[in-house]
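Here the complex is missing one protein chain, while the rest keep their positions.
Naming follows writing order (A and B), and every chain is counted from residue 1.
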Amino acid sequence: MDLRPEVLKPPRVEVGLLGWLKKNLFSTWYNALLTIFSLAFIYIVLRVIITWVVHDARWEVVVINLKVFMIGRYPREEAWRVLAGLGIVVFLAALTWIFRGAKGSPVKRWLMIGWLLSFPLIGILLRGFSRENRFLPLVSENVWSGLLLTLVLAIVGIIASFPLGVLLALGRRSKLPAIKVICTAYIETIRGVPLISVLFMSQLMLPLFLPPGLRLGTVMRALTGMTLFSAAYAAENVRGGLAAVPIGQYEAARAVGLNKVLVMALIVLPQALRTVIPAIVGQFISLFKDTTLVVIVGLLDLLGIAKAVTGQREFIGLHQEVYCFIAVLFFICCYAMSYASRRLEKVLGVGER
Amino acid sequence: MQKEKLETAEDIIICQNVHKWFGNFHVLQGVNITVKRGEVVVVCGPSGSGKSTFIRTINRLEEHQRGNIIVDGIELTNDLRNIHAIQREIGMVFQQFNLFPHLKVIDNITLAPIWVRRWSKEKAVQVAMELLERVGIPEQANKYPGQLSGGQQQRLAIARALAMQPKIMLFDEPTSALDPEMIKEVLDVMVELARSGITMIVITHEMGFAKEVANRIFFFADGYFVEHNTTEEFFINPREERTKSFLSQILTH
Partner (left out) sequence: MSGEGVSGCIPFKGVDMNQRAAMDEHRSVVPFWRNERVLKVLAQIVFVILVLAVGAWALTNYLERGLKFSYSFLDEEASFDLAEGIEFSPTDPYARAFLVGVLNTARVAAIGIVLATLVGLVTGIARLSKNWLVSKIAGVYIEIIRNIPLLVQLFLLYFAVIMKLPQIKEAFVLPGPVYISNRGIVLPWPRVAASFGLWWPFLVVALIGAVALLIIRGRSLKHTGRPSFNLLWVVTPLVAVPVLGWLLIPGNPLLLDLPEMVTKSGGVLKVEGGTALSSEFTALLLGLVVYTGAYIAEVVRAGILSVPRGQTEAARAQGFTNRQILSLIVLPQALRVIIPPLISQYLNLTKNSSLAIAIGFLDLYAVSQTMWNQSGRVVEVFFMIMASYLTMSLTISFVMNIVNRRMQIVER
C-alpha cells in the first residue's frame, strides 16, 4: 500500500468563481431565493434611479446655481477670498500629508503653528475689516451662506466647544460636589433636549438676556447655540478619555511632586485627549450634519440655499434635483470623513503605547 | 547603614496613631512607626491588610483622618505648603511602574525637576542621564516606556523618583508585577540605593533583599503594625502568632 500523502486539488465547488457563488449566494434553497429577490430589487431600484438621473432630471438647476450653493449671498466680486481661504487649507493639508512620516521634526511644530494661525487668518480674510477698506471690505458674517456657512458653523462650533467641553468634563469628574452637580446638570440638560431648542433659544432668548447695547447677528447667535450644544457632547467624549487614564498615572504624577493643575495639564489630559480623537472626529461629522438645522431658524446654509433655490420662479418644482444634489454632496463629505476617521483610529491604535 | 550611626540619627518619619476609613471600613486602625534618617525599613504582611494604603498616607496620596504624620520635621496637615514640601522630599516607586507612556524615557525623568524644582532643561537632562547611568539603562533615553522590558521600566521608575533628589524613598511592592528573571536587576538597583544612605520604606516579600539591607522589618496586618524587630531577630524570634504563621507561609516554598 502506498503510504505517501495524497496531494489532491480542493473540490471544484470550494474555489473559483463558481465556488464563491455557491458559498455566498446559493448555499441553500432559501438563500438562492433571497439572492433572486435581491437581484430583482436591485434591478428595479437601479432602473428607476438611472432613468431619472439620465433622462428625466433637469440638472441645469444645479449647474446654473452651483456658485450659489457654494457661497450663497457672499458678494461675487469678493469670492476670491473664499477661494484663497480654501487654498490655505489645501496647502496646509498637503504639507501635513507630505510630512506625515517625519515624527518629532521641527517641521511638524511649524505646521501646527500654521494650522493654529490659519483659523483667525481665514476668519479675517472672509470677514474683512471695515466697509471703507480698499483691500478687504467688510463682508458681514450675516451674508455668509451656502456650503461656506455650513463649514464655518461646523468648524467653529467644534473648535470653540472643545475647550468648554474639557472644562465641563473636568468639572463633572471633580470631587467637589457643587461643581460636579452644576456641570452634570448642564451636560445632561443639553443632551436631553433637541438641538433645535438650543438654536431657538440662542435666536430668541439670548437677545432678551443680553444687555440692550450688546447685539449679536443671527449667525453669531447660531454659532453660540451650536457651541453651547456641542460642548455638552464634547464633555462626554472627553470624560470617556479621562476615565481611560489609569489612576496610577495621577498617583505617580502627584508622587513626583506635581500639583493638581500640572498633573492634569502634563500627564492626564495629553493621554486622555489622544484616546478621544476618533470620538471627536465622529462628533464633528454629526455636528456637520446637524448644521442643517439652522435652516429652521432662518439661516441660509447649504440646505437653506437649496430651499431658496427651489423657490425661484424659473426652477419651481425642481425639489428632487436640488435635494438629491445636496444629499449627494453631504454623503460624499461625511463618508470621506468617516472613512478617514476609521483609518485614523487604526493608526492611533498601533501607536506607541 | 551602620548600626551605631543609626542609634544617634534623628527621626525622619514619625507616624502616631494614624487612622483611616474607606466608608465604614476601618483600613488603618492606629498605625505607629518611627523611621530614622538613613534607615532601611521593610514592611511585609498579608495582602489587603492596608500596608499599601498606609505608605500612601505618608506622601498624601491618601489622606489620613486621625493621628499625626511628621516627615523631616514638617507635619502633614491641610496646609498645602506642608503637603507640597513633603511630597518633594519623598520619592515613590509603584508596583505597576506608572510611567508616563506619552513621554520619552528622558522626559519621564526631567518632567518634575523642570516643572517643580524649576531647573533649566540642560541641568535636568544632565542629572537624568546620570540617573539612567546609575540604574543601568542610559542607552534607552530616547525610547518610550512601552518599548522597555518590565525590569527596565521599574528601574526607570526608580530613576524618575530619584530625579527630585528626595530624602525618602517609598517602594510599594516594586517587584511583584515583574517576571522572575527581571526581579534581580531591580533588586540590585535597590540594594545599591539602600547602601547609599537614603531613607527607605519598602513593602516587599523579597526576604533575601530584606536580610541583605534592611535595618528593621515590620509586620503589618489588619490595619496596624503587629510587630517589628531588627532583621536578624525578626526571622529567628517572631513574637506574635500571626507573624509566625505568616513567616512560615512565605518562607517555605
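Here is the rule we go by: a residue touches a chain if its C-beta (ideal position, glycine included) is under 8 Å from a C-beta of that chain, and two chains touch if they have at least 3 such contacts.
Quick caveat, the model's predicted, so the values are computed rather than measured.
**Q** Out of A:193, A:244 or A:344, which touches the unshown chain?
**A** Answer from the full complex: A:193 touches the omitted chain.
**Q** Given the contact definition stated above, which residue among A:224, A:292 or A:341 touches the chain not shown here?
**A** Reading the full complex, the residue touching the unseen chain is A:292.
**Q** Extract the touching residues of subunit A with respect to the undisplayed chain.
**A** 24-25, 27, 31, 34-35, 38-39, 41-42, 176-179, 182, 189, 192-197, 200-201, 204-205, 208-212, 289-290, 292-293, 295-296, 303, 306-307, 310, 319-320, 323-324, 326-327, 330-331, 334-335, 338
**Q** Residues of subunit B in contact with the chain that isn't shown?
**A** 6-7, 11, 16-17, 29-34, 67-68, 75, 77-81, 83, 215-216, 218, 224-230, 233
In this section, only the chains that are shown with their structure count from here on.
**Q** Let me have the rounded angstrom distance from the C-alpha centre of subunit A over to the C-alpha centre of subunit B, please.
**A** Distance between chain centres: 49 Å.
**Q** Which residues of subunit B touch subunit A in their complex?
**A** Contact set of subunit B toward subunit A: 56, 59-61, 84, 87-88, 90-92, 94, 96, 98-102, 111-112, 115-116, 144, 146-147, 157, 160-161, 163-164.
**Q** Going by the contact rule set out above, which residues of subunit A touch subunit B in the complex?
**A** 246, 248-249, 251-259, 262, 266-267, 270-271, 274, 352-353
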